[in-house]
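Note that one protein chain of the assembly has been removed; the remaining protein chains are unaltered in position.
Labels A and B are assigned to the chains in the order they are written; within every chain, residues are numbered from 1.
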Amino acid sequence: MRRFDEYHPAVLLAYYVSVLLFSMFTVHPLVILFSFTGAVSYLFAIDRKRRVLKDLWFYLFLFLLIAAANPLVSHNGVTPLFFLNGQAVTLESLLYGVVLAFMLSAVLAWFGSFNRVVTSEKILFLLGKVSPKLSIVLSSALRFLPLLRRKAGEIRSAGKAVGLYASESWWGRVRSGLSAVSALVTWSLEQAVETGVSMKARGFRLKGRTHFSAFRFSGKDLAVLIFILAADAIVFTALGTGSLQFAFYPRIALEAPGVLAVISLAALLLLFLLPAVLEIGENIKWRYYRRKI
Amino acid sequence: MKEKARKIKNPVTFFLFIVAIPAVIVCGVVFFREKHYAFSSAAVAILSCIPLFYTFERKESKAGELIVLAVLVAISALGRFLFAWLPSFKPVAAIVVIVGICLGKEAGFVVGALSAVVSNFFFGQGPWTPFQMFAWGFIGFLAGLLSGVLKKNRIFAALFGAVAGVLYSVLMDVWTVVWADGTFNLNRYFLALSTSLPVMIQYVVSNVIFLLLLSKPLSDVLERIRKKYGLFVTEEAETEEEGEA
Partner (left out) sequence: MKKNILFLVILIAVVIAALVFGVRIQSVEDYYLEHLEDVQPDSRTVTMSIRCDTALENREKLDPALQTEKFLPKDGIVLKTTEYVLREGDSVFSLLERAAKHEKIQFEFKGTGKNGGTAYVEGISYLYEFSCGPLSGWMYRVNGKFPGVGCSEYFPEDGDVIEWVYSCDLGHDVGDDWQGE
């Protein structure tokens, strides 16, 4: 068992794609609730508590906004609470808004952890396997970014020294800015071409190049991948056969869920909680070992 | 008038349109029945980027061209970063349009799509990332396609940028509404519009301003680099130059 972010990038990708698909495109309130719980608990596990709490406030705000606005938009439902401008504000509509708000918050929370876990290095690794040229462009772009910032600063200072930005008029200063931009672009593109020449000299077009791969696919990765795919299979079956259907209108579906629904909900709960469980598990392991020292 | 060879661009496009896209739509209906419109449209948007990436990957590119594209991506991402304090005021679309016009439609697409990815490394990826990739990518592609017209006059390019801004905003709104309700709910659309209208106006204004400001300096530099190093030689550009010479 490792921390979630230590698994192979392909596993991470499979996980996030599954989780986002199920969170974004299903409507069953339990699914959304589980997703929210999993996403937020993982955030709590890996991030500073304060940051996550601030996020939670934002989700709450979104929550109120969307949940309260939904009855304005949809007046279906058998339980009117009161009437606004001649149309019903119903309990069902309110609940749908609540679920919608949870869904949005869950998706945002998942992306929150995604940004932390799937680093540019991992993305480049995956991209390199699929589309080497694109990964060259992407990795070069990422490398040039700080370079350009620095150079832009230098050009600006040089420009100031030469008296470029001294113009009184706003338009004059814009023109100075533009000439600086032009200088930056010219310089960087010339650099780019030179880099290209040096790459060619070093044989970047030749066949048979190997590349360094920082990520190895191990047995643990396979185990987690199989778990993810198995959960996916169960859930897709349930979705495809309509076992996870949930109606809000005109009345909230309150029949007892079938066997397949229960199994798939359990699978989803495990799936959503996976990263949090792994992270907390590792923390516990560490504390246990440290106490033994 | 040059005769355009009408071959199947590549087997990938063919496969995609005949097999993959219908399959995805069916999957949407079967598995995500309440939200299948949202799923299918998002999936199709993402899938339609694949042929372009594939073409880019397959064709012959000089190393210099790749790095030039990389630098342009970095510049547009930097531009977005610099104007972060003014939300919705981004030079990215303008830069992408200019790249599409000067360097061709594939270059425009790649710079557009990758600008989304790169700048989101700093701003945070979100559910909007695939849409930004798709939107900016296709803006670049279209700009390249229409480069004959857009090259003539800065105003045309600026108009194109304005239209692109509107289209992007409308697309995002419609998709969000369809995602929320599973069908197009006009009430919700008006609600979304009321919040997104100011943003859309900002997009349009920023696109127009940046295009007017940047098109001359940027395209001059790009043209110079092109001619000096013989990069981004496209068939249309070749015949143009032959015509001039």
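Methods note: a contact is a pair of C-beta atoms (placed from the backbone, for glycine too) under 8 Å apart; a residue touches a chain by one contact, two chains touch by 3 or more.
Computed from a predicted structure; not experimentally measured.
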* Structure fact -> Given A:82, A:171 or A:288, the residue that touches the chain left out of view is A:82
* Structure fact -> Touch with the missing chain holds, among A:17, A:147, A:233 or A:253, for A:253
* Structure fact -> Contacts from chain A to the absent chain lie at residues 75-76, 78, 80-88, 245, 247, 249-251, 253
* chain B residues that touch the omitted chain in the full complex -> 183, 186-187
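Note that in this section only the chains that are shown with their structure count from here on.
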* With chain centres taken as the means of their Cα atoms, state the distance from chain A to chain B in Å. => 21
* Asked: Within the complex, which stretch of chain A touches chain B?
  -> 20, 24-27, 69, 72-74, 100, 107-108, 111-112, 114-115, 120, 123, 131-134, 136-142, 144-145, 147-149, 152, 174, 178-179, 181-182, 184-186, 188-193, 195-197, 199-200, 204-205, 236, 239-240, 242, 245
* Structure fact -> Touching chain A in the complex, chain B uses residues 30-36, 38-39, 53, 56-57, 61-71, 73-75, 77-78, 110, 114, 117-118, 121, 124-127, 179-182, 185, 187-188, 191, 213-214, 217-218, 220-222, 224-225, 229, 231
